[in-house]
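Next up is a structure, given as structure tokens.
The complex is shown incomplete by one protein chain, all other protein chains being positioned as in the whole.
What follows is chain A.
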Amino acid sequence: MNNSIENNQSTPVQNQTQGEDIVEVDGAAGRLDTGEPIIRFEKVVKKFGDVTVLDELDFDVRKGEKVTIIGPSGSGKSTVLRILMTLENINEGVIYVTGRPLWHEEKNGELVAAGEEHLRDMRKEMGMVFQQFNLFPHMTVRRNVTEAPVQVLKLSKEEANERADTYLELVGLSDQADKFPSQLSGGQQQRVAIARALAMRPNIMLFDEPTSSLDPELVGEVLNVIQRLAEEHDLTMLLVTHEMQFAKQISDRVCFFDKGKIVEQGTPDEVLTNPQEPRTQEFLKSFIEQH
């Protein structure tokens, strides 16, 4: 995976502005375009105490787009996903998901902080896969996958089981349904977590460093599942990862985050092979040295 990135080291900075032009990048993706982005961040500010994690971030994702977010730790890339999943609130700005404000509700023509009811409604659009899997350790694989469809979508037990079978087959774990998470390998656990998120039939899937806590030999099986999802399903996908080669394969667009802002974005080739911004180049260079 290093070859392609090494190439760019000998490539001098050519055009500083090119990477910032989102519209052109989107055109290249050639996916169905409804005009409206499915996700839109408008001047979003997120602070943890005195630390500004997202700094007036503007960020759009179109329906069906596969976007990878890379960047150094502390750059706010995971925070983007956590905010979308409503696990973290924002300090300023507005986020729209499927055209509706995520953290706000409209009341008397004004945007006010959203209530739990609205958040619950918005969450149905999204599913999330965590770095630490976060499976329910006391539930069988099947129960992990069926719990939310039964409780939230009010499916019957039979319907939920059928759905679990479908998605467990998709991640290649049909034969593990009656085991508990602790009886599975890390890679298998993460695949269950993917099936669990998919069983809610979200329109948007958020992957927060899904392979970062896996042993190297188990990374491949999880990436294969994600790749199949990207290729065969019309899901909008946001992926935070350190797997550069993988990002290259599945992404329509790669965004390089640093200090709470998008420093550079474009097609995988543009950002990973031919980065224009010095900070991107530096990051990729130090990344290669580490791996």
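Please note the rule applied: a contact is a pair of C-beta atoms (placed from the backbone, for glycine too) under 8 Å apart; a residue touches a chain by one contact, two chains touch by 3 or more; residues count from 1.
Assume contacts and distances are computed from a predicted model.
J.: For the chain that is missing from this picture, which UniProt protein name fits: "Ferredoxin", "NAD(P)/FAD-dependent oxidoreductase", "Amino acid ABC transporter permease" or "Glycosyl hydrolase"?
T.: So, among "Ferredoxin", "NAD(P)/FAD-dependent oxidoreductase", "Amino acid ABC transporter permease" or "Glycosyl hydrolase", the name matching the hidden chain's UniProt entry is "Amino acid ABC transporter permease".
J.: Given the contact definition stated above, which residue among A:K47, A:R100 or A:R143 touches the chain not shown here?
T.: A:R143
J.: If I consider the whole complex, including the chain that's not displayed, which of A:I83, A:L102 or A:M128 touches that chain?
T.: If we include the chain that is not displayed, A:M128 is the one touching it.
J.: Write down which of A:I38, A:V61, A:M85 or A:L238 is the residue touching the left-out chain.
T.: Checking each option in A:I38, A:V61, A:M85 or A:L238, the one touching the absent chain turns out to be A:M85.
J.: Thinking of the whole complex, not just what is shown, which of A:Q151, A:S185, A:S212 or A:S286 touches the missing chain?
T.: In the complete complex, the chain left out is touched by residue A:Q151.
J.: Mind pulling the chain A residues that touch the left-out chain?
T.: 85-87, 120, 123-124, 126-128, 130, 132, 134-140, 142-143, 147-148, 151-152, 178, 180, 182, 193, 196-197, 200
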